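Structure record follows, encoded as structure tokens.
One protein chain is absent from this view; the other protein chains keep their places.
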Amino acid sequence: MNYEISKVAIDIQAVIDKVVQREAGAITTFIGTVRELTEGKKTLFLIYEAYESMAVKKLQQIGDEIKERWNGAEVAITHRVGRLDITDVAVVIAVSTPHRADAYEANRYAIERIKEIVPIWKKEHWEDGQKWIGNQLETVSYPSGKPEGDDLNE
Amino acid sequence: MNYEISKVAIDIQAVIDKVVQREAGAITTFIGTVRELTEGKKTLFLIYEAYESMAVKKLQQIGDEIKERWNGAEVAITHRVGRLDITDVAVVIAVSTPHRADAYEANRYAIERIKEIVPIWKKEHWEDGQKWIGNQLETVSYPSGKPEGDDLNE
Amino acid sequence: MNKILFFAHLRDEAGEESVMLEASGKTVAELKAFVAENYGIHKLDTAMAAINEEFAPNEEMIKEGDVIAFIPPVSGG
Partner (left out) sequence: MNKILFFAHLRDEAGEESVMLEASGKTVAELKAFVAENYGIHKLDTAMAAINEEFAPNEEMIKEGDVIAFIPPVSGG
């Protein structure tokens, strides 16, 4: 399966291997890691939680969107859940395409979409407290009461 | 060493490990692979050759350029030489940055610069012949007799 | 009957991962109002709903057996 939620450390090479193809000249990966400082505040660790069955479907949807927009693309995404320490890998996105410009653009598209529509949440733990993070795009949350039009069930 | 020419298969995870940092929230990689078809022509295999000592210096220069332009970036690049078959990995570029937009942009910058200033050449082998490839940017080669101004010794 | 799932801070507020309710015939908006009142959940208006693992608008009607999840703004990646 190219779209997974993992309870254990992600094997990056295994994600890359899923998108290798004879037609591809380029593979890009995005590896999201747990950063120690965010706006000057020190993170101790994170907990990621997912609505797992739906999250896998939404990752698949993102892959399908990419294949429709970028010809010849192959996509694999694994997102970690559970407790993650600083520098641990939270998500790995691998995209292969015939030409390199597409591999960068399609990969960037994937991470932005994950932050919009995939039901995964992180709880930050600092020295002085903990909090479920609302949304990382730092926009008002679903101002219309739902994700943008094309977020629905595509 | 973060900048290497390798005569054996590149260990992608090892390149990624070089750029892991507590301040980074994002690592991007570019993995250049040998594509079977280019403009309808079928490649059997490639030979990559490098002016190794100078190539390492130029990879280091690209890393330095990136660190100057993108604050907090870490960079590692390994380029393979020798015979490569279809889907083999020719180059791995890993870039880590605090925020993800920079990691994509800086990585893209690295591959474009490699194609401009790093003394590495590939010889394509097809069913009906072989040829050293002139330059992949498909521009006239060094029209001014030298790379663009800032390519020199920076 | 319908299974209702809570995640992240909504689960903390509800004090449980899921509850069973009779929700068929209600719209998503009506269920939200009911759950907010009966489970003391405050930020349900900023949450999306999913019916059977697909996002569903406020006006969608819930059917017998549907699984409803309340999805707070996501923060994966």
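Just a few scattered comments:
As written, the chain order gives the labels A, B and C, with residue 1 at the start of each chain.
To be clear about the criterion, a contact is a pair of C-beta atoms (placed from the backbone, for glycine too) under 8 Å apart; a residue touches a chain by one contact, two chains touch by 3 or more.
These numbers were taken from a predicted model, which means no experiment stands behind them.
Considering the entire complex, the omitted chain makes contact with B.
Among the residues B:I10, B:A24, B:I66 or B:I120, only B:I120 touches the chain that is left out of the figure. Only one of the listed residues, B:K18, B:R35, B:H79 or B:R100, touches the absent chain: B:H79. Residues 32, 48-51, 53-55, 57, 79, 90-91, 111, 114-123, 132-136, 141-142, 145-147, 151-153 of subunit B touch the missing chain (whole complex, contact as defined above).
The rule we apply is simple: only the chains that are shown with their structure count from here on.
Under the touch definition stated at the top, subunit B and subunit C share these contacting partners: A. Legend note: the chain whose CA centroid lies nearest the centroid of all displayed protein CA atoms is A. Mean C-alpha position of subunit B lies 49 Å from that of subunit C. Chain contacts: subunit B has no residue touching two or more partner chains. The set of subunit C residues touching two or more other chains is empty.
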